[in-house]
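Of the protein chains in this complex, all but one are displayed in their positions.
For subunit A:
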Amino acid sequence: MEKRVTFRGWLLPILLIAPQVIISAVFFFYPAGQAIWQSLFIPDPFGLSSQFVGFGNFEFLLSDKFYRKSFLTTAIFSILVTLCSMIPALFLAVIADRLIKGSGVYRTMLIWPYAVAPAVAGVLWLFMFNTRVGVVSWYLGQLGYDWNHVLNGGEAMGLVVVASAWGRISYNFLFFFAALQSVPRSVIEAAAIDGAHFWRRFFGIVLPLITPTAFFLLVVNVVYAFFETFGVIHTITAGGPQQSTTILVYKVFSDGFVGQDLGSSSAQSVILLVVVGLLTVIQFKYVEKRVHY
């Protein structure tokens, strides 16, 4: 019983999709094409000369054990950021949804961190955990724990994950909260009358009903962890110690803009393009099957 609107002629539909197509072409396809083309060359920084090396850049990258390790680092980092930003957000949203009084204040407070730019969030967390002057690291020291994310890779990873996830909780909270509000009261009440307690109702009814939102957030958060956490990593660890927080995107930056190695940097963007493409396919093919619209 689908309703179909059809256009007479071609001009209008083409005109209507033209802006989107032009924007995609100029801002997505053209740069992506450039990256693919440049990944086949080793240019000098000033663009005075460049030599064709075929897949030489890729060979160089894949033979680098730190680059291969960066895939694992990226996977761990994005999974942790996604989990640490979605689970607390859902929990807070469920609690806020039950509030009767003062929910406005509560909501506003929870949304605040979203307004903090990643780089600023990075600096804030860095101040708290600074190994010599940080408040939190000082307390940890009092408790007998010697915090040193400058040398300890695990602690560095923990810190960048928390700093990246923190602001994101607000964003996820907003979506979860809206989704929870849209769950029909009648369904929940019916289950309550049947004797299902709160958490039973949550896992049996509410959670399945908000899966479209959860799926959307999963995709958005993974993309966030991949591409937008750059500022946090740059300010807190600059990829260290010993590359333990160098995710793929950070390496594109450091090779391209610190090392001025544009060939390697382009090759890395191409690899990243493939990885993100695959990830999106997997998400839509397998995860989406479990989503109920």
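Note that a residue touches a chain if its C-beta (ideal position, glycine included) is under 8 Å from a C-beta of that chain, and two chains touch if they have at least 3 such contacts; residues count from 1.
Assume contacts and distances are computed from a predicted model.
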item	value
Absent chain [UniProt protein name; select from "Nitrile hydratase beta subunit", "Nitrogen fixation protein NifU", "sn-glycerol-3-phosphate-binding periplasmic protein UgpB" or "Threonine/serine exporter-like N-terminal domain-containing protein"]	"sn-glycerol-3-phosphate-binding periplasmic protein UgpB"
Contact with the hidden chain (one of A:N172, A:Q243 or A:Q268)	A:Q243
Sites on subunit A contacted by the missing partner chain, in the whole complex	42-48, 50-51, 53, 60, 64, 66, 131-133, 150-152, 238-243, 254-255, 257-261, 263-264
